[in-house]
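All protein chains of the complex are present and in place, except for one that has been dropped.
Read from first to last, the chains carry the letters A, B, C, D, E and F; within each, the first residue is number 1.
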Amino acid sequence: MDSHLRPLTVLGSSLSKNVLVKVKWNREYRGTLDGYDQHMNLVIKNAEEVIGDKSTGVLPLVVVRGDVVVYISPSEVI
Amino acid sequence: MDSHLRPLTVLGSSLSKNVLVKVKWNREYRGTLDGYDQHMNLVIKNAEEVIGDKSTGVLPLVVVRGDVVVYISPSEVI
Amino acid sequence: MDSHLRPLTVLGSSLSKNVLVKVKWNREYRGTLDGYDQHMNLVIKNAEEVIGDKSTGVLPLVVVRGDVVVYISPSEVI
Amino acid sequence: MDSHLRPLTVLGSSLSKNVLVKVKWNREYRGTLDGYDQHMNLVIKNAEEVIGDKSTGVLPLVVVRGDVVVYISPSEVI
Amino acid sequence: MDSHLRPLTVLGSSLSKNVLVKVKWNREYRGTLDGYDQHMNLVIKNAEEVIGDKSTGVLPLVVVRGDVVVYISPSEVI
Amino acid sequence: MDSHLRPLTVLGSSLSKNVLVKVKWNREYRGTLDGYDQHMNLVIKNAEEVIGDKSTGVLPLVVVRGDVVVYISPSEVI
Partner (left out) sequence: MDSHLRPLTVLGSSLSKNVLVKVKWNREYRGTLDGYDQHMNLVIKNAEEVIGDKSTGVLPLVVVRGDVVVYISPSEVI
């Protein structure tokens, strides 16, 4: 009951899975988490970009700087 | 009377308990604290997201970056 | 006359005492200082939250991130 | 399936390739990635600058500070 | 002529003296400098708070976070 | 083909050459790069300052803090 999940461990368990990444300025990216580092810089594949409520298309591969990230939500509970 | 609670100790004691996490831009997350690290990055399970006064749904699992956190309030006093 | 008070020493002397914590975005918390660390992350018990001029209630326990703190004012001079 | 791409590795694999670099304030740069460092400072050659929706011309060589970068998207998947 | 004053040395020489501390968001504090640290966190006694042009009262003791400080001006030249 | 230019190397190669330095708040400086350090603090000689679209004159010598820099663009490709 006391075992807990380190934030970076959750990212590690989410590799190759679908994630929702919310960033500042009301932007979000939905795609497959393909990598990360200790600064929470993220690599996302097939990232659908949503600004406000509007999809602006899919980026095949994107490196998002950790500094702009608000949260990362994996679509499956670990 | 002089013993005091380190901020990270309070987070440790709040694991598996309900917390209210207020973040910048008038957002909040209510759910079970499932993890944290020394940067106050947080893992929250079943996080109800509230923007302004409006609930926008529940995220099964979310990693919130510490840099955007304003405060964390456990629902039980330790 | 030259002895002076380190900021963290003032926090140490304010433990278990009433403090006013002003944070960014015109928010403040009034309650008992129950802990702190070197980043000025703070633990406050029975924290009355005031936004603008309006009290929004009392949080039994709250960890405020140092990064959002403007000032901490103990109600008693040390 | 568990091998993953470190963010800086993705930048390394994108050298001499076309990238889209989105920065703060709705600016973007499209050109050839010619260098980077661990802060995500970037060197871009023949960088077309777009502000909002408007192209403002091409910079033959530009060093973009990592601190202003939102994301880097290579045009080819690695 | 080449001897110069380190910023922290000026703070050290200003202990127990009156200072004007300008912080972000058009706020200022006038009082006696009672302490500081290397982050320019400041301890001020009998600090008159001025927001815009309006005095909002006196705080008997206040710890101002260095991160919000714009400048510190001692009322006497050292 | 894989040799790439480190951002600071580009600055080193741009010494004594004309650069355009774009900073936050829609300001720019055009002049001769005369120095830099690892924080991208820059020394520029005969820096024409442009705010928005309006030239506001020439500063004979200016030290620009790296923290406010958006990009540096040398006028010659290296």
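Heads up, the rule we're going with is that contacts are C-beta pairs under 8 Å (C-beta built on N, C-alpha and C of every residue); 3 or more make two chains touch, one makes a residue touch a chain.
Because the structure is predicted, anything quoted here is derived from the model rather than measured.
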item: For the chain not depicted, the shown chains it touches; value: E, F
item: Interface with the unshown chain - residue positions in chain F; value: 15-16, 23, 27, 33-37, 41-43, 45, 59-65, 67-68
item: Missing-chain contacts mapped onto chain E; value: 1-2, 4-11, 20, 40, 66-67, 69-78
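Everything that follows uses one rule, which is that only the chains that are shown with their structure count from here on.
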item: Reaching chain F from chain A through chains that touch each other, fewest steps; value: 2
item: Common touching chains of chain E and chain A; value: none
item: From chain B, the most remote chain by mean C-alpha position; value: F
item: Turning angle required so that chain D lies on chain F, C-alpha fit (0 to 180°, nearest 5); value: 50
item: Chain centre separation in whole Å, for chain F relative to chain E (CA means); value: 34
item: Chain C-chain F separation of Cα centroids, rounded to whole Å; value: 42
item: Length of the line joining the C-alpha centres of chain A and chain D, rounded to whole Å; value: 19
item: Residue list for chain D, restricted to those that touch at least two other chains; value: 67
item: Overall pattern in which the protein chains touch one another (line/ring/star/complete/other); value: line
